[in-house]
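Below: one structure, written as C-alpha cells.
Only one protein chain is missing from this complex, and each of the others stays in its spot.
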Amino acid sequence: MRKLGLLAVAMVAAGTATGFAGAAHAQQRDTLALGLGLEPPHLDPTAGAAAAIDEVTYRNVFEGLTRIDEKGSVQPGLAESWEVSPDGLTYTFRLRDGVTFHDGTTFDSADVKFAYDRARGPDSVNAQKGYFAAIDTIETPDPRTVVVRLSRPDGLFLFNMGSGDASIVAPESAAGNGQNPVGTGPFRFGRWVPGDRVVLTANPDYREPGLPHLREVTFRFIADPAAQLNAVRSGDLDAFPIFGATESVALLEGDPQFQVVAGTTEGETILAFNHSRPPFDDVRVRRAIAHAIDRQEVVDGAMFGYGTPIGSHFAPHREGYVDLTGTYPPDLDAAKALLREAGVPDGFKTTIKLPPPPYARRSGEIIAAQLARVGIEAELIPVEWAQWLEQVFRGGNDFDMTIVAHVEPLDLDIYNRPDYYFNYHGDRYAEVMAELERTVDPAARNELYGQAQRILAEDAASGFLFQLPKVGVRRAGIEGMWDNAPVPANDMTEVRWTE
Amino acid sequence: MLSFLARRLVAAAATLAAATVVVFVVLEVMPGDPALLMLGTEARPDTLAALREQMGLDRPAPVRYLAWVSGLLTGDLGRSMTYGVPVAELVADRLAITVPLAGLAILASTALALPLGLYAASRRGRPGDFGVMAFSQLGVAVPNFWLGILLVLVFSIGLGWLPAGGFPGWQAGIGPALAALVLPAVSLALTEAAILARVARSAVLETLGEDYVRTARAKGLSNRAVLWGHVLRNALIPIVTLVGLQFAFLMAGTVVIENVFYLPGLGRLLFQAITQRDLIVVKDVTILLAAMVVLVSFAVDLLYAVIDPRPKAGS
Partner (left out) sequence: MRHLSLGVGLLLTGLLVAAALVSFFWTPHPADAIGIARRLRPPSAEHWLGTDQLGRDVLSMIMVGARNSIAVGAVAVGLGMAVGVPLGLLAAARRGWIDEGLSRFADLVFAFPAILSAFLVTALLGPGAINAILAIGVFNVAVFARVARGAAIQVWGRPFVRAALALGRGPVSVTLVHVLPNVSAVLIVQATVAFAVAILAEAALSYLGLGIQPPAPSWGKMLHEAQTFMPMRPTLAIFPGAAIALAVLGLNLLGDGLRDALDPRLRPSRGAG
C-alpha cells in the first residue's frame, strides 16, 4: 500500500509571491512557457516534498531507474530492463548505455548505488526515506548492472523507484542540485529567477535521437488565479497544466485558441473528522453531517462544476471503484433526526481548519453554510501549510474537522494506520486491509477494495466530497502533454507544437 | 546640538537593537517547523533531524541570535532556508521592483500635491481651497488597494491600455517594465498626495505668516518672488520630512498593492517567506525595513537640528 504524500497536489494551489513576465513565446514554435501555481523551494527532488520540485524536474532534468507514465504505470527509465527473483527479494537492473549527466560525467551503476545510499543514509533529508527502507544491500557487479536486495518483499518497489524522490544523482553534483540541478534528462537547467521563473534548455546529448522536440521550456510561477488567467489570455503563457482560476475556465472554453482539459488526479478531497474528539466519535453525528452535505453544491460552488463527487475514499477512474455517493443523500430531515438520536438535537459548535488551496477554502465556506442548516455551527479557521502540518497532521491532532485532498493513489490504508491524524479505527476494516495485503489476484483485490469503500462510506469515516480535478488550459496546437496527474510531473520530453 | 544628536543616535541604535530582539523572539515562538514543511507528511524523525541540523535550527536560541546579529553587523544576511541562495541576492532582486515603485509613487504624489498645496494656500478660504481640501479628504479615505482594483477595471479590463498585473522584468526593456508599474504607482500615490497636499498647504500658510515674509512683501517683492524665493524654501522642511517618512513606509506599505498587481516586490517576498517559514528571510527583511524607518527618522532629526538649532522638546 502506498504511503500518503498529502502535500503533493494539495500544495499546488497555495499562495506564494510571484509575478509574471511577458516574453512572448507563442510565435517561436520550439519554446514553451508553462505556468505553475507554486514556486519550488529548490530543485532537488531527493530533498523535499514540494510537488513543485517534481513539476519542474520530473523526467525533464532528473530520471530514475524506472519512470511513471501518464497512466500511472511503470516504464523503463535509466534501467532498460530488470528481473525480479521469484521470492521478490532481488531486483537486477540492466542500465542503459551511453548515458551522461549534464556536466559530462558518465552515468553508471556506481551512481545508482551512490544515489540510493544517500537517500537511505543517516544524513538523508529525503522526504520519502521510507521508499528505501526495504533495501538491504546494493551491489554493482559491473558498470551496467545493479543488484538490489530487499529484506522483505515490496510490491511497490519499482513504482517508488520511478518517483522523483528516487532520482539518480551523481556524487560530483549531488550537493549542488538544489540550485543547479544536474541530471540525465532531456533538458538541462538553464537559469532560475527566484519568485519568477525557471528555464530549462534542451540537452543536445540526450540519448534518444530527435528528443526533446522543444529547445527551451520556461516554468513561470503565478499563484494568483486572476493573474493566471491574465497570463494565459495575453499569451505570456502557452499552458497552465493545473489552472487555479477554475471560475474563469468558461471564458476560455469557447475560444478556439485554447484547449481546456479536465483530467483526473489521485486526490480524494475529504472533510476529515477527528475521531478521537466527541462528537465525531459518534457515527450518528458523522452520518448526520454526511446527510447535511450536498456534494453537487460543493462541486458547483467551490470547483465551478469540475470534479466528480465521491462517496468513499477511492478514485472514480480506478478499477474497483464503487459509486457510493447515494449512501447518505442530502437530506436535512434525516440529518436532524440523527442529531436528535445522538443527543445533540440543536446541533453544536465546532471548527474546520482550512489549508490554503482554494479548493479547501472555498469548499469550507459552502460546507459551513450547509452544516448551519442543521444547526451545526462550524467556525472556519484558515491555516498555512506549516500550521496545518503541525496542528492537524502531527502534534496532538489539534482539530475538529479539516478539508484536504489526499493525493496518493490507492491510499485506503490510511484509515487503518493507528497514529494517523484522523484517528479512525474499525475492526472489520482492519480485517479487510489485512486480507488485501495477502491478496494478489486483481479481481479479488478489486472485490476487497469495494468492501473497504463500503465500510468507509457506511461508517461516514470522513465527509467524502469530490475527486480533485486537474483542470489544465493550453494553447491549441500543443501536443504531448499529460492530461492526468498520477504523480506530480510535467514531462516535456515529447511535447511539441503541431502548427 | 551635538549632544542632542548623540542622544538621538543612541536612541536610534537602542531602538534597532530592541527590534532585533523582538523579531527574533516573535519568530522563535511562531508556530510552524520549516523542516517539516520542506519534507512533508511522510518525513521520518531522523530525516527531520538531519534537515534541521542542515538548516542550523539545532543550535540553542541565544547562539543563533548572536550569529544572526553579528552577521547583520558585518553585512552578511545569511542564506534563505528555502531557496538556499544568499538573502542579499533575493532582497536585491525584489528591491529592483519595490524601490522604483515607491519612487514613482512618491514622484507622482509630490508632483500632484505640491502645486495643489500651494494653490490651496494662495486661495485660502475660497472655492479653490475648498476643492483641494475636499480632494484631500477623499484621497485619504479611498483605500489604495481599492483604487488599484478600480484602475485595473478601467484601464486594463475596460480599455486594455495597461497590464492588469505582473512584472516582465527589467530585461524586457524599460517600456514594458514601467508600464507594469504605472497603475500600482498611481494607486499608491493618491493617498500620499492627499496627505502631502494638506501638509504643504498648512506649511505654506504658516510660513506666509512669518515676519520675514511680511518684510519681503513690504520691500515690494512680487507675490510670485516671495512665494518661490522665501515661502517655498522654508515650507519645504516639513514637506521633505513627510516625503522621507512616506518613502520609508512605502517600502513595506507596497505589500498590499504588490498583492493587487502581483508584483514580486519586497513585501511579497516577506509574505511568502512567512508562509514558507523561511525564518532567515523574514528576520532580515523585517529588520531592514525597521532600520530604514529608524534611519529616516534620524535623518529628519538631523535635518531639523541643522536647520533649526533649537533642541526639540519631546521630539
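Chains: A and B, in written order; residue numbering restarts at 1 for each.
Just so we're on the same page, contacts are C-beta pairs under 8 Å (C-beta built on N, C-alpha and C of every residue); 3 or more make two chains touch, one makes a residue touch a chain.
All figures in this text were calculated on a predicted structure; none of them were measured in a lab.
*Asks:* If the hidden chain were put back, which of A:Ile381, A:Ala430 or A:Ile478 would touch it?
*Replies:* A:Ile381
*Asks:* Among A:Glu70, A:Glu172, A:Glu297 or A:Glu458, which residue is in contact with the omitted chain in the full complex?
*Replies:* A:Glu297
*Asks:* Would you mind spotting which of B:Ala92, B:Leu150, B:Leu178 or B:Val306 touches the chain that isn't drawn?
*Replies:* The single option touching the absent chain is B:Leu150.
*Asks:* On subunit B, what residues meet the omitted chain?
*Replies:* Within subunit B, the residues that touch the unshown chain are 11-12, 14-16, 18-19, 22-23, 26, 29-31, 125, 130, 133, 137-138, 140-143, 145-146, 149-150, 152-153, 157, 195, 245, 248-249, 251-253, 255-256, 259-260, 267, 270-271, 274, 282, 286, 289-290, 293-294, 297, 314-315.
*Asks:* Pick out the residues on subunit A that sit against the missing chain.
*Replies:* That gives, for subunit A, the contact residues 15, 225-226, 229, 245, 247-248, 251, 297, 300-301, 361, 364-366, 368-369, 372, 380-383, 387.
Heads up, the rule we're going with is that only the chains that are shown with their structure count from here on.
*Asks:* I'd like to verify one number: the distance from the centre of subunit A to the centre of subunit B, where each centre is the average of its C-alpha atoms, in whole angstrom.
*Replies:* It comes to 40 Å between the two C-alpha centres.
*Asks:* Can you list the subunit B residues touching subunit A in their complex?
*Replies:* 31-34, 36-44, 46-47, 50-51, 54, 82-85, 89-90, 93-94, 97, 163-169, 172, 176, 258, 262-264, 268-269, 271-272, 275-277
*Asks:* Quick check: in the complex, which residue numbers of subunit A touch subunit B?
*Replies:* 3-8, 14-23, 41-42, 47-50, 122-130, 178-179, 193-196, 222, 224, 226-227, 230-231, 234, 236, 356, 384-387, 389-391, 393-394
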